[in-house]
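FYI, not all chains are in this one, though none of them got moved.
First chain written, first letter: the chains are A and B, and each begins at residue 1.
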Amino acid sequence: MIDEGIGMARTLSFSKAINEALAQAMREDETIILLGEDLAGGHGVAHLEGKGAWGGVMGVTKGLVEEFGEERVIDTPISEMGYMGAAVGAAATGMHPVPELMFNDFLGFCLDPLLGQGSKMRYMFGGKASLPLTVRTTHGAGASAAAQHSGTYYGMLAAIPGIKVVVPSTPYTAKGLLLAALKEPNIVVFSEDKTLYSSKGEVPEEQYTLEIGKAEVVQEGADLTIVTIGKMLFVGLEVAEQLKASGISTEVIDLLTVSPWDRETLEASIQKTGRMIIIDEANPHNSVGRDIAAVISDVAFDYLDAPIKVVSAPDTPVPFASNLEKLYIPSAQRVLSEADELIFDLRSAKEA
Amino acid sequence: MTSAMTDNVPATATGCAIPPESAKRIYARMNDIRNFENKVRECFAKGEIPGFVHLYAGEEAVAVPICEQLTDSDQITSTHRGHGHCVAKGCELNGMMAEIYGRATGLCKGKGGSMHIADVSKGMLGANGMVGGGLPLAVGAALRNRNLKTGDITVCFFGDGAANEGTFHESLNLASIWKLPVVFVCENNGFGEATPQRYASASPTIAERASAYNMPGAQVDGKSVVDVYTTVGEAIERARNGEGPSLIECHTYRMYGHFEGDEQTYKAKEGDEKAFADKDCIPLFKEYAVKHGLFSQHDADEIEEASIERVEEALRFAQESPLPSADSLFEDVFS
């Protein structure tokens, strides 16, 4: 349709990039199956025979049932514990299931397959099981979806040994990381910010993988490191842009994998800049942001010119009202005000 | 309970158990729900209302005649499709509309929105965005009723889709072994999102699952106010008399999509499903009520007009209400 040449990057939406990764991997690996609610939709409706009604509640899996059939694009009843556990059982016996948890807020309905079963299975069995399993889910506020459909819980999953957690930020990183996850013999949670689905970016048509566990230095800088997770990349870039006016050179690092996060890249950066701000949309306590701050504050203690700042959501559920929700999500303005001392010092240094 | 409780065909009305005063209130609330929903739909389309909005329109004959038989201290639990339950349980339209608009004057100060409207003082324990999330809550409320011997009962509304969640199983089992005063009302509108119930549920009906929990189960035509009133009324009676829980499956249909924006390609364009879809419970009830002398055509006209006015007023109230203050972001986490 768009460019067809190999190696050619087309402009795709975040959701289409995910869709393409799924389709390409499924063509090559028949063990990959998708399970979830309304991934196709309309199952059993005569006039929709062979066609999905929806292709996912947000349209991400559109067209896949048409190509791969109902045995591989499996619409489930509303039974998260059942199908997530089934995904673990199928993975342990040689499939590569890709269950979709429509909103990560529904984790409370299907945590055991991840916490109690899948993440521990290989360890409990003394290495005698492999779990090729990619859990797709969504997180994030900004869609006026209120407290039960807007949370950011990748940190809760990242706390569990035996689970890798990836948070893409762009169509390009989404496709590359998802293809990598679909080749992993381990549980990877792939958490998509629902407000990014319509965002666009260049994406090569052929398959490529981005290494899980590797952060990307999106913009090099010398004075300050900003580490971002998922959509917060754009907040980080905005802050960097604003600081540029004061002559401050900001290194912006897109974390991409929140477990295991890339200590090497972060350490290298702080050794250069001596200052770090982490932007994480999750609630503050026991967050990935705080985890990084604790570790980097320790291992790079001698390089720190200022305390590491973590900018996050407040310690509250997500409010509905749009004006409150806007205050809830970390913004460039919030970053500048929460890190005001650090920035003031930097500015002063530059002026001096 | 009548044999309708275990019968496979929807029960038919055999007389009228509804007192005239109740009938009027029922008709008024059904109109309130429909008008309220149509207004929400209109304002959502205009972009005035953000987020996910799941409309109850078309299902009024379920919630309203049931809640008519409850007191303010009886409780209900609800679903993501909760506007109808709220109105039926007596929540104020002004506060509801303001909530959906995210205003400080909303029933939840604008912090809950459509999916979380609640008024605990009215026994409305909240619309609930978690499918199947309300069932255990209802068991807990009923446990409270049992332990404190208040005589209150609990009605638990949930969808056909929710009946495939583990919470359905655990909750019905708990309610049964503890003989709790609770009525489980399954609103079977044929779909969970875009997925037909006949695909998602191994059992043809939800009602027949009752036997797995050793409780009475019944199906009823959820478009018939009288059938719902009568059959659920018996279950409410059972609960009040300490005879334990029941499961009633009300067959109904959504007038609109799963949420606003849904193209509804999965709905039938002809046949039985379409015929059932086209039955509108509101004129059906009016016709019945006028014929049986529960109220007059003139009463109906007045009720309809007053309802439209209430909804207009609710919209004005919402639109003119202030946004929540920035500070309120941090409030109400703990008591």
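In this text, contacts are C-beta pairs under 8 Å (C-beta built on N, C-alpha and C of every residue); 3 or more make two chains touch, one makes a residue touch a chain.
Worth saying up front: this structure is predicted, and the values here are computed from it rather than measured.
Overall, this complex is built from protein chains in the amounts A x2, B x2.
In this section, only the chains that are shown with their structure count from here on.
Mean C-alpha position of subunit A lies 37 Å from that of subunit B. Looking at the complex, you find that subunit A touches subunit B at residues 37-38, 41-45, 47-48, 53-54, 57, 75-82, 105-106, 108-109, 143-149, 314-317, 319-324, 327-328.
Of all the residues in subunit B, the ones that touch subunit A in their complex are 50-52, 99, 102-103, 108, 110-116, 128-132, 161-162, 164-166, 192-196, 198-201, 265-266, 268-269, 323-324, 326, 328-330, 333.
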